[in-house]
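A single protein chain has been omitted; all remaining protein chains appear in their positions.
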Amino acid sequence: MIIWKGTRIIGCATRCFSTSSRRTEIRHLSELPERVQPTFKETSNHDLLSLRWPSPPRNILVVRKDNDDDALEAVLEFGHHIRSTYPDISLIFEPYVAEELHRNFDFPIYAANGKENAAYQEKVDLTSTFGGDGTILHAASLFATAQSVPPILSFSMGTLGFLGEWRVGEYKRAFRQAYVSGAPGPLHAKSTDDPDHTSNPLRPGALQAWSNIKGKSMGHTRNSRILMRNRLRVGLFDENGTRLPHGPPSAYTNNPGEDVFALNEVLLHRGSLPHLAHITILIGSPPHQRTLTTAIADGFLISTPTGSTAYSLSSGGSIVHPLVSSLLLTPICPRSLSFRPLVLPANTPITLRIDEENRGKEIEVSVDGARRQTGLKTGMEVRVVGEEVRSPGAPGSREWAGGVPSIVRSGGAADGEDHWVGGLNSMLKFNYPFGNG
Amino acid sequence: MIIWKGTRIIGCATRCFSTSSRRTEIRHLSELPERVQPTFKETSNHDLLSLRWPSPPRNILVVRKDNDDDALEAVLEFGHHIRSTYPDISLIFEPYVAEELHRNFDFPIYAANGKENAAYQEKVDLTSTFGGDGTILHAASLFATAQSVPPILSFSMGTLGFLGEWRVGEYKRAFRQAYVSGAPGPLHAKSTDDPDHTSNPLRPGALQAWSNIKGKSMGHTRNSRILMRNRLRVGLFDENGTRLPHGPPSAYTNNPGEDVFALNEVLLHRGSLPHLAHITILIGSPPHQRTLTTAIADGFLISTPTGSTAYSLSSGGSIVHPLVSSLLLTPICPRSLSFRPLVLPANTPITLRIDEENRGKEIEVSVDGARRQTGLKTGMEVRVVGEEVRSPGAPGSREWAGGVPSIVRSGGAADGEDHWVGGLNSMLKFNYPFGNG
Amino acid sequence: MIIWKGTRIIGCATRCFSTSSRRTEIRHLSELPERVQPTFKETSNHDLLSLRWPSPPRNILVVRKDNDDDALEAVLEFGHHIRSTYPDISLIFEPYVAEELHRNFDFPIYAANGKENAAYQEKVDLTSTFGGDGTILHAASLFATAQSVPPILSFSMGTLGFLGEWRVGEYKRAFRQAYVSGAPGPLHAKSTDDPDHTSNPLRPGALQAWSNIKGKSMGHTRNSRILMRNRLRVGLFDENGTRLPHGPPSAYTNNPGEDVFALNEVLLHRGSLPHLAHITILIGSPPHQRTLTTAIADGFLISTPTGSTAYSLSSGGSIVHPLVSSLLLTPICPRSLSFRPLVLPANTPITLRIDEENRGKEIEVSVDGARRQTGLKTGMEVRVVGEEVRSPGAPGSREWAGGVPSIVRSGGAADGEDHWVGGLNSMLKFNYPFGNG
Partner (left out) sequence: MIIWKGTRIIGCATRCFSTSSRRTEIRHLSELPERVQPTFKETSNHDLLSLRWPSPPRNILVVRKDNDDDALEAVLEFGHHIRSTYPDISLIFEPYVAEELHRNFDFPIYAANGKENAAYQEKVDLTSTFGGDGTILHAASLFATAQSVPPILSFSMGTLGFLGEWRVGEYKRAFRQAYVSGAPGPLHAKSTDDPDHTSNPLRPGALQAWSNIKGKSMGHTRNSRILMRNRLRVGLFDENGTRLPHGPPSAYTNNPGEDVFALNEVLLHRGSLPHLAHITILIGSPPHQRTLTTAIADGFLISTPTGSTAYSLSSGGSIVHPLVSSLLLTPICPRSLSFRPLVLPANTPITLRIDEENRGKEIEVSVDGARRQTGLKTGMEVRVVGEEVRSPGAPGSREWAGGVPSIVRSGGAADGEDHWVGGLNSMLKFNYPFGNG
């Protein structure tokens, strides 16, 4: 239950006696200033982008792993550090987290009301996650209906995974680098290997704002590196081609019938049905749409490269680097020896249609692990295509939008693509040899 | 044995008495006019390109499957058709084929001398193949050292495969379409779905040349569709980083030490060695190069998407659409349960280094199935990266070069990506179900 | 709804007016004579057994595929043939089938009452199935609590599968061979390759009964060949080691808490849960029980070799010949790259225990595709071991019991193991090559 400043919720009386104290205050997101949208610049010799703020970020959403004491402790420490070092920054939490944490802070924190996820899209400048891959996935799902997702800075409690996480002990350095990324002059590095030194169009007052950071000088730092993760654009349609509403979390938006975005995958699955799912797979969109096959299986996955190390991997899919612009079509326990997983261009429209052989039984549909309460019946379709993340144009001049901008760990000897190679080895125990000669 | 005009080879006397007749003549490639280089235009709603000749192609290389009577017969019929319909066109064959066939033609044909493959790069406007995938692969290997490969028009004797082949019975229509592609006015179609109607810069006399086609008017045809197949750029290096020469076919070039191009894959394999190969896999190039893993296996493949339905598929790799800009790293019988095949961005430099655990034994290296006579020893490296096929820029304005321009079958109801979906089903018996309820 | 002779069910009045006619009569199973139990003899040079009746079979259970007109028609034709040729034989159907069919027969047919499957075990001499693999599996499930299963003679409407089916057109020959199998003298063959010619201990009157067959003399036939299919013995236990009742169909027995038998597999699966199942796998029984691993997956299968071409195959398991005495442990979408399917000795006790990581969520459990209504929670176990099918002893002297005795198609050129090799090729499209050179 959440305590809203001024608008006490009925029934709170018995438990909320201490809310008269200001320090336990939870304020509503709407009081925060508008979102600051960064730009993402291509660099000369990297596949990663360079993060540039027009003015310092102010509204930070903090997402943490549930039921994890380490993550809880890290969030508290992070919160106090932000408050003391970056006084202009406000912290946002999900409502149930805000309720749980607000007594630990002697300053106001912010939350949305219930499940109104759309509010995050208007206010959040940067998201910090504390937990594992699942936590990042959850954070991304809060923006499942947003064309433009704020950068995500993620901290891992344990093993560094595929998603470019930072060690939790690095949080001060990591946040500082992300905070000043794009700032001019002494605040950031003159790097020779990227166009960071070109002038970044700043908002009025931006420089002053950056100077307000407490403590020691920021010194020279490199701009943060962004891996832009493509998502899937997912629509549900009935047998007449009419849009069907999505389930949560995207249901809690103003436009429940629009496409939602998936960071990992869309899943069709028979669930608890005793019969296998019969699905017709179509490639392309009319008039160039063509049937690939009708397949019988436990289910089907359409994944992003980011999702290639998630469910698709369990189902036998290849591991695809996040910078390969592609979609994966991976069957789950197909009744065929010859349905090898496919990798298609990201801009290929793929349709999964519930075949009439299913005879009225509902096939479950899930987006990034969140299952829609009502399944799909004969003739209904899931239509998927990769999200567009950049405008056309020559490298250096293209606009980047869409995708989930992930601030990738950098610094030290390990740089560039490290997070992925590292993730392969640490997360998958990739290529552990057997036999001992 | 080949009969060169004017330069009779000693020892020919007994067998070549009939060569005084003009019709059995084999002439040298160098007598042909210079190559006509087409351009490849992006179209508005296709991933395929549009083929445009500045003037009609004149030098046609014909490659056929060996030991195949159907292919032989088709080549003869094709040759006579070209001669009678397109009198300005000259036919080129590989030397041993020219020797075998020239008595069947009452007009001169052309051939290179021995294994001087480089000559093809200077003269061939278009290659026609008669056979299967292996024949196309062989034709591409004749241009393994060429940055710019002429378009390939391939005819299948049997099942239509992944490579966009045409049925052999369609050869007249297919060749005519390829021949006039890019010609203005009544010669080609006004298509609304691509920029074919924009003016194509023609060479002087081009229009006149096209008008010389015998027989009925060309009528309106659409420009030929090109699927630009990316290749791998492959270099061999010794333990000091010095280049090593490649084996045939690229050995027969002026610069045997340069990179060669592979249409399908590069293979490292233990061959007949009783011990497994120990290979270190590095990602990126210095100073950002990083070790992925050292692996023990029968071998390793780096494949193009085109090669994903060849050896890589046998080894457990995913099927990757040719338009996904990527490289596949697929182990062959690895001594590990956890070396899942990888798909990397096409511009990722990958190095395979012979590990010292191999103790001086040679690991075989093959490019597109052609094995280098001498294997690689400890410390030697294969360095691979995907070929660049287009200049930067916005769609519509980019220059395309590199890659193997494959003229994809079109016409009738089936169009667009058909060849790939069709290939999955016809070639792989993809998704054949088991069980009968 | 079923019409019981003499014991009219209330509510039948309106629809059952015609039941006064004798030909629509459905009688209760209990009126039939006791079951005739055959023996199964090892033969000198086959892995198959020889079927021997002590006296002719009299009670034939007929099971058919639902919603299949071909199967329906075949059952009717079969019924009339049996009635006219083997007047001593009675036909038994499942209650809902009996209700559907009885008007088509002008003689009484038999059925059990509702779901009292145990009744079949006491009366059925032989089961005939008309349909596919699923029909055989269903027939076997009617004996899921029986130590001793009557022989199954199965007819396929379509492709011959793995289970030794006969073509439906062969039903007269097939049934005749099964009927006289073990009969002495001119009724059966003197085969030199098996001990069929040794005296079979007959019941009094058996010879006379066999002579009653109408129509032409039986002539010489070989004894029917039996493939004895091992089953799994499956028990469910709570966290204290107390037995839990099974779900249907075995729930409809006198002893719902006893082990049931599975012909194909036991499945643990997360079903519609968003979280993966955490299962601890233990090998052996106390005090020699040992933990193999705790695994995270969509589910786990323990299969018989018969089940190796069913769900296990979809999940990546090997194909195991039914005569390999073994159990298969196959994970479904494991969160591991290194959980390769296992094949264990049939007499290995395997325990799957719901791990506490599942936090109270229920994991679905299914036996041969029939899901138990209530899943298993933390600490509960599925305990599985292969069924014992023969007594110890030297070949030729061993007693065979347990297992599902499948009468394997024979005759003509194809004999012996044909059904399995044939099934591989026809059912799985095993080893369909790709590529065309």
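Should a chain be cited, it is by its letter among A, B and C, assigned in written order, with residues numbered from 1 in that chain.
Convention: a residue touches a chain if its C-beta (ideal position, glycine included) is under 8 Å from a C-beta of that chain, and two chains touch if they have at least 3 such contacts.
Quick caveat: nothing in here was measured; it's all calculated off a predicted structure.
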Notebook entry, point to check: Where does the absent chain make contact, in terms of the chains shown?
Noted result: A, B, C
Notebook entry, point to check: Thinking of the whole complex, not just what is shown, which of C:Leu76, C:Ala118, C:Leu202 or C:Leu344 touches the missing chain?
Noted result: C:Leu344
Notebook entry, point to check: For the chain left off this view, which of B:Pro204, B:Pro274 or B:Pro287 is in contact with it?
Noted result: B:Pro274
Check: Considering the whole complex, which of C:Thr39, C:Thr159 or C:Ser325 touches the chain not shown?
Finding: C:Ser325
Next item on the list: Would you indicate which residue among A:Ser90, A:Ser181, A:Thr293 or A:Thr309 is in contact with the undisplayed chain?
Entry: A:Thr309
Checklist line | chain B, residues in touch with the chain not shown (by the definition above) | finding: 271-272, 274, 297-298, 311, 313-316, 332-335, 337-338, 364, 366, 369-371, 428-430, 432
Item checked: Residue numbers in chain C that touch the chain omitted from display -> 47, 283-284, 288, 290-293, 295-296, 305, 308, 313, 317-321, 323-326, 328, 334-345, 347-348, 392-395, 414-418, 421, 424-425, 428-435
Check: Which residues does chain A use to touch the chain missing from this display?
Finding: 65, 131-134, 156, 158-159, 161, 309-310, 313, 337-338, 340, 427-429, 432, 434-437
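Keep this in mind: only the chains that are shown with their structure count from here on.
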Next item on the list: Return the chain label for which the distance between chain Cα mean and whole-protein Cα mean is smallest.
Entry: A
Notebook entry, point to check: Between copies chain A and chain B, are the contact residues mostly the same numbers or mostly different, with half as the line?
Noted result: same
Next item on the list: Measure off the straight-line distance from the CA centroid of chain B to the CA centroid of chain C, and report it in whole Å.
Entry: 55
Margin query: For chain C, give me the residues that contact two or more of the other chains.
Written below: 313, 337-338, 428-429, 432
